[in-house]
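Only one protein chain is missing from this complex, and each of the others stays in its spot.
Let's turn to subunit A:
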Amino acid sequence: MPSRISLVNKEIWKTITRSVGWVSIIYFLGLFFSIPLEILMTASEEQRKFIDIDNLFQYHFQIQIILNMSIPVLMAVFLFRFLQLKPYSDLMHSLPVKREAIFHQYAIAGLILLILPVLLIAIIVLILYQPFFLNDFYNIGEIFKWLGITLMYNILIYLSGVFVGMVSGLSAVQGALTYIILLLPVGLIVLLAFNLPFYLYGYPSQYYLESKFEKFSPLVSLTQINYRASGAAEIAVYLILIFSIYWLSLWVYKKRKLEAVSQALVFPVTKPIFKFGTTFCTMLLGGMYFGEMRGGMGWLIAGYVFGVLIGYVIAEMVLQKSWRVTIHLKGLMIYTAAMAVLFILFQFDFTQYEKKLPAAKEIERVHISESYYLYSDIDRDEPLYLREYENIDMVRRLHKEIVENKNIDHRQSNVQDTAFIVYELKNGEKLVRNYKIDKTNYRPFYKLIYESDEYKTATNEIYKVEANETTKITITPSGPVNKRATITDPDDLKEAVEILTEEVDSAAYEDSQNHVEPYAYIEVFYGDSKKAYMQWNPSYTKFEKWLKENSLLDEARVTSNDISYALVMKAEDLEINHARGFSYEEIFEDMKQSNLAMKMTNKEQIETSLKNAKGFIDGEYLIAFYFEEQRAIDIKNFNGENVPDFIKKHFE
């Protein structure tokens, strides 16, 4: 009787509400507590002052997240409980109802029960909107945005749960596997990003890890919806996913063999996929953990072996539903052999990843810096790019040199620097590489690039300043002093800008690499509220001279006049616990107590020390400056050629 088994069978609907109605109710109560109740409770004038909310997600966001992550999966698991329990499954499938009809009825009923609570909350907030003056915080469109986005995520997560339910034959596996699949895209990206650098020399993990990959996982993306707006493309992809997962689930359900109910995975083909997929992921996880410890190749391989064993055994346990399992060694051996082949292939760079270097004429422009963050975290509109042929060619040659030195550099433990290179090709493609190197080995390349006009123009804001338009220059000394030099005279300004430009023009690469702390930070104000920022490096002696001539020097940097005395000691004579933490005051007190310390009061000596000291607590000698007026201490160090002769002499 087709009419009786049509889509809306009242009794089946009743069964569904009887079994999963509670999920819907909990969801409603949770949301009600999070949003409308919060609105009611913070309605008073006094409390409103402290409300910092501009969309609905921000009301008890954590609670909303937990609900949005768990409720859809709970719904899918309990709704399709009849699939995972053999007698229940047999009962439902002996009825004169087609699987298609069962699926539509259950899946859609679940959808309705998920949508209803959210819809009700949206209606309640709409009702509250006028009387509670919510327009002070957000416009009415936010309510619909909240409704739409919440439902989109809910439905996607719910349908993923439904789909997994069709594939698995145990409710617990259905729940767990749903989360795994939802996290898998992000998880794999992270695992691969951490592992690939071991095989692909120059693989820029950070570049891929930071490239907004969160949206590949609805679960991760969901945790950011309170501040990150979903793009149109993202929404389109999610909607397409929603429809395709629905139909895919139905298709799989029709093929489901009921005799496999109560097995972890119903379809035999999925078992090896699950087994080797799990093994692969735990292998990468092991590699990531041990690889990050930097214990060398031996530990890395140990991490892999460990990960493979754990993953393989866990997968077997899940599939055999017992912890006392027989391990199928054959599968493990095939897997190991496959991985060994892959490993060897990577050693031969079979993807040509390492050797790949675009020809200079293919390159539109190139970025080179010491870190990915100098590429991504920038105040400017776009990162530094070089377009001139000489520079492009120089970066290419540097790149080639680094790759050729792969095996030399690789094993050095004192490799501290990073070379981050991005080529933008004329055909629109990008080639990104990241190398750990010792920059001193490549000084000629860096020197030529960094001293080129193009590089200097691109990296120094001072070149943008029109000397005539300058309105003010402030020079703020680095160090615990409160003074500041200000230039406002138009002629002085013009001169200063010219000198500063000249200084930058003639600055040598080495001066930018010696880590000496700048004397001061300079801000050049020009045009309509535009500002150029730069550092005053001790190597800018012309500028220093000019300041002196204009009697600005005393205000512009820390001088020996600010310092009543300084103490110098060999670092090895001091006990500094870097792990526990230390304060300048403690170290200074220790130096004062010690009879090994050299006390310096000679102004000239203090001046020389100021010029040469670097701003970290490591190195051969430590120097503590005491600022009388501020009663402040600054501690710096000397190292190698920077150590002034009189200090060397004293400690001999």
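The rule we apply is simple: a contact is a pair of C-beta atoms (placed from the backbone, for glycine too) under 8 Å apart; a residue touches a chain by one contact, two chains touch by 3 or more; residues count from 1.
The working rule: contacts and distances are computed from a predicted model.
Matching "Carbohydrate ABC transporter membrane protein 1, CUT1 family", "Gas vesicle protein", "Acyl-CoA dehydrogenase" or "ABC-2 type transport system ATP-binding protein" against the UniProt entry of the left-out chain gives the name "ABC-2 type transport system ATP-binding protein".
Per the touch definition above, the residue from A:Ser19, A:Thr351, A:Thr541 or A:Asn602 contacting the chain not shown is A:Ser19.
The missing chain, though absent from the display, is touched by one residue of A:Val97, A:Leu448 or A:Ala632; that residue is A:Val97. The residue from A:Leu258, A:Met317, A:Leu374 or A:Leu448 that touches the chain not shown here is A:Leu258. Counting the whole complex, the residues of subunit A in touch with the unshown chain are 1-2, 4-5, 9-12, 14-15, 18-19, 87-88, 90-91, 93-99, 257-260, 268.
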